[in-house]
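Here it is, the structure, as structure tokens.
The other protein chains are all here in position, but one chain of the complex has been omitted.
Moving on, here comes chain A:
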């Protein structure tokens, strides 16, 4: 029995220690009361430690996903940010909250979404315009090479300098876009905690509603 419970306990490492202790204590008591001692008899009664652990962990799975968010690495954060924005949107859509609140949240999220898209598109447009200008200058420079050496060199130089400048500024732009995404994620997460978490709790105790 002890070896069965040890194996079971090893599979429950993700749980907080007090919760794990409670689960283990329940099944230890159960097996003692059932008079079951051998490992095989335990498996016959409760399934393999793995099966039992899966059953218990499924019960905790919602809290798991929340924990995963907080343990993501630095590199994954931007992706996780984008994903959390979507998740919050979906969570809000799937939660039965009052319509005015829902509309307000959706409006805020929509506004944020539009703002981010607008900023992103304008940044892209600026980059594209500058790049095309530089390319035109270079092409002109090459074309004028045989007619006027100095003018052609001026155009070539200007075009190449512009592209060089762009390459210098690009990391700054990427950093800026990342900052915006993170800002939006923070705002949506704040919304989430403000409204959805309260409703989560209500879902967990949805049977209470009938009591009223």
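A few notes on this one:
By our rule, a residue touches a chain if its C-beta (ideal position, glycine included) is under 8 Å from a C-beta of that chain, and two chains touch if they have at least 3 such contacts; residues count from 1.
Rule of thumb we're sticking to: contacts and distances are computed from a predicted model.
Missing chain, UniProt protein name, picked from "Sporulation protein YqfC", "PadR family transcriptional regulator", "ABC-2 family transporter protein" or "ECF RNA polymerase sigma factor SigW": "PadR family transcriptional regulator".
Shown as candidates are A:46, A:138, A:156 or A:181; the residue that touches the absent chain is A:46. Even with one chain removed from view, chain A keeps its contact list with that chain: residues 22-23, 25-27, 29-30, 32-34, 45-47, 51-52, 55-56, 59, 204-205, 207-208, 210-211.
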